[in-house]
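With one protein chain withheld, the remaining protein chains of the complex are depicted in position.
As written, the chain order gives the labels A, B and C, with residue 1 at the start of each chain.
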Amino acid sequence: MGTASGIIKALNSGIKHIAIKRFTLRYPEEKLKFVGDGYQFDPVSGVGVAGLKGRHILFHDKCTGCQLCSIACEGIAEAISMVKVNEKWKQNKKSIMPQIDYGKCVFCGLCVDACPFYALYMTNDYELSSFSKEGLIYTPAQLQVKPNIEQDAEIKIDDRGATHG
Amino acid sequence: MSNTQNKSNLNGDVHIHKNTDSNSIDKKEDDRPEFETNLANTLLHNFGEKIKIDFIKKNRIKVNVQKENIVEIAKFISLNMKFDHAEAVTGIDYPEQNEIEVVYHLGSYEDNLSNQILALSTSAIREDDPTPGSDRTKLPSLRNVFYSVEFHERECFEMLGVYFENHPDNRRLLLPEDWADIPPLRKDFKIKGR
Amino acid sequence: MSELPPGIKLEKEDDKIMTLNVGPQHPGSGHMRIIVKIDGDYIVSCDPDPGYVHRGEEKMAEYRNYITNIPHLERPVIHDSCNILYPYCLGVEEILGLEVPERAKYIRVIASELNRCVYTLYWLAIYGIFLGHSTMFMWPTGDRELLIDLLEKLSGARVTHAYFIPGGVRNDMPANFEDVCIRQINYFEKRIKQYDSIFYSNPILKSRTIKTGVLAQQDAISLGATGSVLRASGVDFDVRKKEPYDVYDNLDFQSNTLKSGDSYARSKIPWLDMLESCRIIRNALEKIPKSGSVRVKLKPNPKAGNVETYKRVESGRGSLGMYIISNGKPEPYRVKISVGSFRNLICLPYLLKGEKLGNMPAVYWSLNYWPVEADR
Partner (left out) sequence: MSIIAPRFRLGYFIKSLLDNVFWIIILLTLIGIPAIQVVLFFIDLPVIEGELLTPFLALTWLADPSRTLPIIKALMQTDFFKIAVFPGFGFAALLAAGTIFIERKLLAKLQLRVGPFYCGKLEGILQLMGDGLKLISKEIIIPAKADKPIFWAAPLLFVGAAAAFISLIPVSPGWVIADLDVGLLAFFAIIGFFPIITVLASWSANSKFPFIGGIRALHQMVSFEIPLILSLLGIVILTGTLNLSEIVESQSNFPWIIFMPIGAIVFFIAMLAELERIPFDLPEAESEIVAGWLTEFSGMMYGLVQLGSYLKLYAFAAIFVVLFLGGWNGPMIMPQFPQEIITEGIELGPISVTIPGLPLFTPEMINGTFWFTIKTIGVIFFILIPRGVFPRIRIDLLLHIGWYKLIGLAFVNIFISLSLLYSGVLGPGGMM
């Protein structure tokens, strides 16, 4: 009898779930909303600010070309290399800025921790696919662009289950 | 799990031998935990010169023994001191001293010992040009004392070339069958590009 | 180990014995190979052959300094990445003499408990699908999303968090994280309780897994099993209880133990642990200091003296230890990762001998084995 009641209980539980809301995120149409503008780091207090570790954003007016991000990346992914830029900045005598190869980057964010001048942050942009390997290498000019993305899907919980609405 | 509890459970044979041993650890340092010291003294009392205490910290003891004595001491640890399994077997390559150290981290599932780790270390001769299995880098296997070291010793054999005698199954475990280089965890094996 | 039926003799090599290569292309083994010899429907011998995803993490760790070791050390178990970094951070804190702020300790506990649930759900999904229960594959993978969302809010990455760092955590909790966390954890607890009627109380599952691959208590101890395998056999050993690290001794929880030691018990222990994790997270969110630092400042290239340390934590697969030896250089001299998967692997040939072939997935996946972690 225990077997029969167990089978009926299982069937009942299964059939009940037909009425529960779908949890699937319909990705290309809906995009998850993230905390803040991305992962940032405050070198004065030594603590990061929570956010998604997506593609980087580079502030040209603050970068001094000190190579600390590149050195931090050396033991991890070797994704950052310093390249010459045409711009002239007062604080950047050598005119070198990081160029990031997203084919190698592991998005750990330790380069952001290494930057002492608030020049390198991460953003919420994570759609970086490209048709060629060269397309994954982001030059300083590309890194400067602030991504413009709409992300609004959040987990909503009610009596009939959780859903991304 | 405080140490006072542990002590009360195991005081019998520890306290008796404590001061009779000439090689006993001196109690000058106050931060040296009592329970671990007692455990170490038990070993020192029974084996005397054969073992050397490396350090005693909270919940951790490391003892160093010669490879001739290791099976005997391991049997004592397993039967009398109730350490019943091995957490890890680590091989460390020291090219300057020309030796390979093998550390058995022994743990216990007994209630009073379960926060203790006893590191039992020994060392084998290191050959500069290793041919794993047929050179002098050999140690007696502890597989018959601690059943759980079987796969750990196999891993140590392929990664550092330490051959464990009397091990029933001395085969490769993780490395591919056609691995023809020197054992990869030796210090003279360099990763490409570094 | 179960008794052999009469008429079956083990270890004989003749034409009746068929060798099956279960793995790596076979869908039932993950990234490893189990060479199984069968006589009829009975397994005569079993030889696990891991190593298909061996990456030499221990060797790689000798070439990177204490900070840059973090992103690659979490790669063996990306589903449980906080817990595999935990002993490393504890060990490095000990050899560098760092004192972790109180708030960071609580955040670490929350993150590692969330991550334990994430791992356990993934494992439970695989356990379900290999017993032929497709709903048990879909439900945990869906409910995992709740926790991954929390971890993403906390650490900024959905899977490979790189969140723990020697001396604390990378960043503080975002605003109103507590409310979201409590809300989603409550719903999550409600969801996993529904697994009971469809999975754990299911008579067909019980008939398949109860008294299958029984590991007696004495055998579990001498084989050095750990984690859920050990606790299902009746040994009450949980590193969080026995050797509390960070703030686990302040928190209110219990370690779950079952007596029977079969595949069913081994699969139920992680489920009970998940319910316990929900309690721990709620408890930690109550006791966490409301403000304070979460990270001590580190030098960019910290160096330690000639010290060594062995630290262990309770991960999703049992005790996870890291043996770190420093020799005064910025890089560690040797890092040994002792993982629960690798330690539990030795139970597999022991348990499978004499079992039926149909019991192989039930026994193999109940060992809570993660091939990538075992290979390192």
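Convention: a residue touches a chain if its C-beta (ideal position, glycine included) is under 8 Å from a C-beta of that chain, and two chains touch if they have at least 3 such contacts.
Values in this document were obtained by computation on a predicted structure and should not be read as measured data.
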Relative to the complete complex, which of the depicted chains are touched by the chain excluded from display?
A, C
Which of C:G28, C:G97 or C:G292 contacts the chain that the document leaves out
C:G28
With respect to the chain omitted from the figure, which of C:H133, C:R170 or C:K311 is a touching residue?
C:H133
Positions on subunit A where the hidden chain makes contact:
7, 10-11, 13-15, 17-18, 20-24, 26, 28-29, 161
What residues on subunit C make contact with the chain left out of this view?
18, 20, 26-28, 41, 128-139, 142, 198, 202, 204-205, 207-208, 356-361
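Note that only the chains that are shown with their structure count from here on.
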At what distance in angstrom does the C-alpha mean of subunit C lie from that of subunit A?
26
I'd like the Å distance between the centres of subunit B and subunit C, where a centre is the mean of that chain's Cα atoms.
25
For subunit C, residue numbers touching 2 or more other chains are 63
For subunit A, residue numbers touching 2 or more other chains are none
Can you list the residues on subunit A that touch subunit C in the complex?
2-3, 6-7, 9-10, 12-14, 23-25, 32, 34-36, 38-39, 41, 45-53, 68, 72, 74-77, 106-110, 113-114, 122, 155, 157, 162
Where on subunit C is subunit A touching in the complex?
63-65, 67-72, 135, 142-143, 145-146, 149, 152-157, 160, 162, 170-174, 177, 183-184, 187, 194, 197-198, 201-204, 206, 293-297, 300
Within the complex, which stretch of subunit B touches subunit C?
1, 59-60, 62, 84-88, 90, 92, 103, 105, 107, 109, 111, 114-115, 117, 119, 146-152, 155, 159, 172-176, 184-185, 189, 191, 194
